[in-house]
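Handing you a structure now.
Note that one protein chain is taken out, while the other chains of the complex remain in position.
And then chain A:
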Amino acid sequence: MNEHSDDVYVRARLRNQFGYMTWVPEYVEDRISSKKGILQRYEDYQQKQAKAQEVKTDSLVKYEGAKDVPRNLLRIYRGEADTSALARYEEVVSQKPQWHAPWKLTRVINGHTGWVRCVCVDPVDNAWFATGSNDSTIRVWDLATGKLKVTLQGHIMTVRDICISARHPYMFSASQDKLVKCWDLERNTVVRDFHGTLSGVHSVDLHPSLDLIVSAGRDSVVRVWDIRSRSCVLTLAGHRGPINKVRCLPVDPQIVSCSTDATVKLWDLVAGKPMKTLTHHKRNVRDLAFNPTEFSFASACTDDIRSWKLVDGQLLTNFNSEALGIVNTLACNQDGVLFAGGDTGELSFFDYKTGHKFQKLETTAMPGSLESEKGVLASTFDRTGLRLLTCERDKSIKIWKHIDGATQDSHPGLPWNPSLVRQRF
């Protein structure tokens, strides 16, 4: 009796006085575990699991009970086990790129007195295209003949982006003078100014189904404007640097923007916040281009081009883009050709699906222009995808076409030797 009471007393005393020393409170444990690596944490977790099985009922050590199983964690490790490097390499080697006809220069158009900064092809009948320039003018050219149709003056600084509506007779232009202008193409005059941007506007795009335009620029916010009332309906803040390009989609994510803060954001227009932020790029993301045949897009930063599956923004392809230099512009056509125009005047053509670079070209500098003026600033394919328009720093617009009668045998293109090395992080 006495012994038993002593025993009980000792136990009670021990538990009451020193019990807190035998285990670490939850929040301290969390803090400790936050400093551990993921492998260590996994080991701890396994140990805990094992310990839970051999638990004794009368132990002094306090047992908290198994937490809910972190299934995600398990999945990660299982996934890693599935994809060994060798298996992946075999997979990659089996993916043969499609052959594309090589491109060559066919026409050079002169007329601008400044760098040509942007281009947009008429979406309705593919008959003309408009270019905006550092000389603050917008010029409209005939696509077939290359003749100047009209010069639109109204901006007072560089015109940075143009978009032409397929549903209205309107053209929208964004300029560094903080204005987005709406041009009536039937009368060739400005009909609306969209005031309110705090700094230069770098990009503008029209919503494909709604009467909204989206602009973004140096003030690092995306603005959504109502075309009719000219009011800024929505301001999407989130980027930490000037935004280079903003593009619209008919379904969510309805806005995609890329910025100098090396991120691409997919915006949920209704919620007014980014759905997803892509942080794979390391440097200023200068351009993005949608694929017209599949629901994905490509984005480019220095030495790095990647394509992304849309809606959820998963990494789709890593393009073969080492030592590419600064990429100013991207364009994609229906045949699965991705064009990248470099700051040093290098034109690279990629197979969109595999990311294989099949052709590399150098622009021909305009006679009389400086060596440093060799650079592609903007580019687009026409609606058929058979002509490529590039706007260059030597104040010219160049039109590129396929080489006639080229076959896979006569023009095999650059060799395809894939490596896993280019799966850079």
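To be clear about the criterion, a contact is a pair of C-beta atoms (placed from the backbone, for glycine too) under 8 Å apart; a residue touches a chain by one contact, two chains touch by 3 or more; residues count from 1.
To be clear about the criterion, contacts and distances are computed from a predicted model.
**Student:** Looking at UniProt, which of "Pre-mRNA-processing protein 45", "Arp2/3 complex 41 kDa subunit", "NADH dehydrogenase [ubiquinone] 1 beta subcomplex subunit 7" or "Vacuolar protein sorting-associated protein 35A" names the chain we cannot see?
**Tutor:** UniProt lists the chain that is not shown as "Pre-mRNA-processing protein 45".
**Student:** Just name the one of A:E294, A:D335 or A:E373 that touches the chain not displayed here.
**Tutor:** Touches the omitted chain: A:E294.
**Student:** Decide which residue listed in A:L310, A:L347 or A:V376 touches the omitted chain of the complex.
**Tutor:** Of the listed residues, the one touching the omitted chain is A:L310.
**Student:** Pick from A:A50, A:L86, A:V270 or A:A323: which residue touches the chain that isn't shown?
**Tutor:** A:V270
**Student:** For the full complex, which residue in A:Q47, A:T113, A:N188 or A:T235 touches the chain that was left out?
**Tutor:** A:T235
**Student:** Considering the complete complex, identify which of A:V116, A:L185, A:V221 or A:V246 is in touch with the unshown chain.
**Tutor:** Touches the omitted chain: A:V221.
**Student:** Residues of chain A in contact with the chain that isn't shown?
**Tutor:** Here the touching residues of chain A are 16, 19-20, 25-28, 30-31, 33-34, 38, 41, 45, 62, 64, 67-68, 70-73, 75-76, 79-80, 83, 88, 91-92, 94-95, 193, 195-196, 198, 209-210, 212, 219, 221, 226, 229-235, 237-238, 249-252, 254, 262-263, 269-270, 273-274, 276-282, 293-296, 306, 309-310, 312, 314-318, 353-355, 423-425.
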